[in-house]
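I have placed the structure first, in the form of structure tokens, so that the comments after it can refer back to it.
Every protein chain but one is kept in place in this view of the complex.
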Amino acid sequence: MTTAVLPRENYLNTDYRLRSWLLTTDHKRICILYLLTITMFFAIGGAFATMIRLSLVNPAGTLVSDETYNKLFTMHGIIMVFFFLVPSIPATLGNFLIPMMIGAKDVAFPKLNLASWYIFVTGGCFTLWALISGGVDTGWTFYTPFSTLSSNTNVSLAAIGIFIAGFASILTGLNFMVTIHRMRAPGMTWFRMPLFLWSMYATSLIMVLGTPVLAITLLLVAAERVLHLGIFDPSRGGDPVLFQHLFWFYSHPAVYIMIVPGMGVTSELIAAFSRKRIFGYEFVAFASLAIAVLGFLVWGHHLFVAGLSIYSAMVFSLLSYLVAIPSAIKVFNWTATLYKGSVSYATPMLYAFGFIWMFTIGGLTGLFLAALGLDVHVHDTYFVIAHFHYIMVGGAIMGYLGGLHYWWPKMTGRLYPEGWAKLGALTIFLGFNLTFFPQFILGYMGMPRRYHVYPPEFQALNVLSSAGASVLGIGYLIPLVYLLWSLKYGPIAGDNPWGAKGLEWTTTSPPPTHNFAVTPIVTEPAYNYAGEQEESRVG
Amino acid sequence: MTSQAAVAPPRALQHHFDSLEQQRDVATLGMWIFLVTEALFFGGLFTAYLVYRSMYPHAFAVASEHTLIALGAANTAILITSSLTMALAVHAAQEGNQKSIIRFLVFTFLLGTAFLVLKGVEYTVDMRDHLLPGANFAIAGANPGHAEIFFSLYFIMTGLHAIHMIVGLSLLVVIMYMTSKGRFSKEYHAPVEVMGLYWHFVDIIWIFLFPLLYLIDRHK
Amino acid sequence: MTSEHIVPKSTYYAIFIILLVMTYTTVQVAYFDLGPWNPVAALVIAFFKASLVVLFFMHGKYSSKLIKLVILGALFWLGIMLSFTMMDYLTRFMG
Partner (left out) sequence: MLSGIQLFPEEASTFAPKVDALYFFLVAVSAFFVVLIAGMLLFFAIKYRRRSPNEVGAPIHGGLLLETVWTVIPLLIAMVMFVWAADLYFQAYKPPKGPAINVYVLAKQWMWKFQHMDGQREINELHIPVDQRIKLIMTSQDVIHSFFVPDFRVKMDVLPGRYRTLWFEATRVGTYHLFCSQYCGTGHSRMTGEVIVMTPEAYAAWKAGGVSGDTMATAGEKLFTNLACVTCHNAQSGARGPILTGLFNQKVALTGGHPVVADDAYLRQSIMNPGSQVVAGYQPIMPTYQGLVNEEQLLDLIEYIKTLKAMPAVPTVTTSEPDGRAVPKSSARSLPVAPSAQR
């Protein structure tokens, strides 16, 4: 940390030509490619959200037409879920960090990694094309028979776009799994791995096992539209609820694709900024796997009022409660880690606090939804909207931003401005709560989701929510601006600005193309801040 | 890859691996995981099939009698044989026998093509018999809607299987080309092996499709 | 897992013969009226055939524990999808 210059040779400056970026197989450069792409998608998704909130200020819905409004929330959901949040942490931080954290030169299949990005971009283009050439209005859930028989928008095109992007997800997951299994440096046993890797492994598992089912489901929808096959068509005896089964077989586990990486980041942040080993390391590690496995057994909780058998609903509700337990374990272990730690209030740590808090609220309201008799009332109301935004915006995005700030010095070699960063974090936190807390109340009062016009008694809370969304939008702009600024003007960070443990901090910032000058040999467990000797264990 | 410069390690070794052993291991593991995703991909269709068969057993039985069992059975035999030749190609690769690899790959390719040709013939007959779901669909003895669901599944399942065959044939061509360039040896033949895994998997899918689509209630 | 297992050609031929015989059997069985056992027989045979392909043609039998786990994982998840979906359909009209 003595020198105030960037390392002469690093992955960013080996070659400046565009070609060298577009044909790179370096996992760190691929991270940057993804970072740019998903930021763009976030901005698009955010623009739709802005329109939604603007329109909802007025209960009569005069700003846009009904059709337009329906397209707005559909495209907002599709873009935010499939093109922003699902790839967010895995494809950026995961790509950057997995090889570094296990002491490898690259992921197992570097070319495939690049191919995944191209596949992702292709899928994105299809979806954007669907959007520009008229939009889609099915909701991100594509329920049949509306999507197959009724809607006359670009459903097939959007479905194909998601289908294609799905393969990027599958291949990334596959790549990560093989990398973690086979590319670990000598001495890096499973139980010496940072918890971020456990969470990425769990996430990859879900991507690999769930995404193909989404792919085939959307393919069936497209086939039904284009080829007039009849799989879900009620007039031929098809069952629309079957579509929901297949869709949620992926899409429930997918919500864990979106949160588990954030949990992994939070584990890293909590450990690094309290300079302490995570309390109950093994429990947190196995909780990730438990979520991944149990997460596949609860999809029916989206179908409680949809025509599911009531007995089956009971089983799904029970299992939904069980899947909450590993999440609870994580939350408690993070909290306990702070005990007798050396807690710093750096911006990433603020995001970690935000994550835990917002995730707890979002998660606990998930218990309301898993409660059968209560879900009958709150299903498809703003209560659900608030639930998942608390987890996905309050939780996952805060985790993502926290991770981005924490590893920013490693990725770019420069520090972000701390004061501005704290301001940004605070603005986001306040704006977020102002936007989404009123929606819980709205939901319980009975305001249905996907409503363009609504009864006037809901207006006050909607206005409050829209006001919050403006604050939130500004909040997101702050990091965007100062992170860009720091690329050129930020102070040089040095190898390990946080005094953190972990292989990624042992190499230069930004790291060289092959990550490490020599392949590291690991001799201690993760987060060994106290410098303990390890009791011998075979991995 | 980029490491042509390195002299000592074998040419096929990519820069980020320590040994060919690791590289091969990684390739097979990757392929197996990919096949898991393929299994779940078809799994969605099998689920739909199971649901509807349990709802409409009668219509499925009647509709299934309209499939061409002779062609289906012949195709099953063809695919099994192609799996044998594929296995023998991998065997040849393990022994480093270039000529045998090519020979068995060509057999596999021809058998695969034969499968697709027969399938094409079958589709033509099916369409002639008004079994393609849509306006022209007609069937006697069963609820037409339910039978249409059967044939929707039939066409989707066999169609996706056929697409997998086509992908497999294209990959075969690539592997044949690589073999002819002398890329493979006793020590390094991971691509042939991985190709084999894929091919066998496509065979397995058919092993299930055949009884599910062709063999319901033939005894009537 | 380090040293590659080479399966003798004779094994491949033997498996091939069994597979053909099973194909013949499954077609023949379909023409007998076994009542509810027809689909069971067909699926048992299909499963047996698939297992042979996995174990021998695909070298599943000689692969590492990890790969065996991967194969079992696939079966497990397919099982979840089929059984939990059917759980709904089979209990819809109860009480």
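For clarity, chains are labelled A, B and C in written order, and residue numbers in each chain start from 1.
Here is the rule we go by: a contact is a pair of C-beta atoms (placed from the backbone, for glycine too) under 8 Å apart; a residue touches a chain by one contact, two chains touch by 3 or more.
Values in this document were obtained by computation on a predicted structure and should not be read as measured data.
Within the set A:Lys105, A:Lys276 or A:His389, the residue that contacts the chain not displayed is A:Lys276.
Only one of A:Ala108, A:Ala324 or A:Met392 touches the absent chain when the whole complex is considered: A:Ala324.
Checked against the full complex, the one of A:Pro145, A:Pro417, A:Pro491 or A:Pro512 touching the unshown chain is A:Pro145. Considering the full assembly, A:Phe304 is the residue among A:Trp117, A:Phe163, A:Phe176 or A:Phe304 that touches the omitted chain.
Touching the omitted chain from subunit A are residues 61, 66-67, 69-70, 137-139, 143, 145-146, 149-151, 234-235, 237, 240-241, 274-277, 279-283, 304-307, 310, 313-314, 317-318, 321-322, 324-325, 328-329, 331-333, 335-336, 338-345, 353, 356-357, 360-361, 364-365, 367-368, 370-377, 379-381, 441, 444-446, 448-455, 457, 460-461, 499, 529-530, 532. Take subunit B: the residues that touch the chain left off the picture are 56-59, 61, 142-146.
Note that in this section only the chains that are shown with their structure count from here on.
When the C-beta contacts at A-C and at A-B are tallied, the pair with the greater total is A-B.
One finds 15 Å separating the Cα centroids of subunit B and subunit C.
Averaging Cα coordinates per chain places subunit A and subunit B 34 Å apart. Annotation for subunit B: residues 25, 29, 33, 36, 40, 43-44, 47, 51, 55 touch two or more other chains. Residues of subunit C in contact with two or more other chains: 66, 73, 77, 81, 85, 89-90. Interface residues of subunit B facing subunit C in the complex, by the touch rule stated above, are 21, 24-25, 28-29, 32-33, 35-36, 39-40, 43-44, 46-47, 50-51, 54-55, 69, 73, 76-77, 80-81, 83-84, 86-88, 91, 94-95, 196-197, 200-201, 203-204, 207-208, 210-212, 215-219.
Contact residues of subunit B toward subunit A in the complex are 1-2, 14-16, 22, 25-26, 29-30, 33-34, 36-38, 40-45, 47-48, 51-52, 55-56, 133-135, 143-146, 148-149, 152-153, 155-156. Per the touch definition, subunit A reaches subunit C in the complex via residues 181, 209, 213, 241-242, 245, 249, 296-297, 299-300, 303, 308-309, 311-312, 315.
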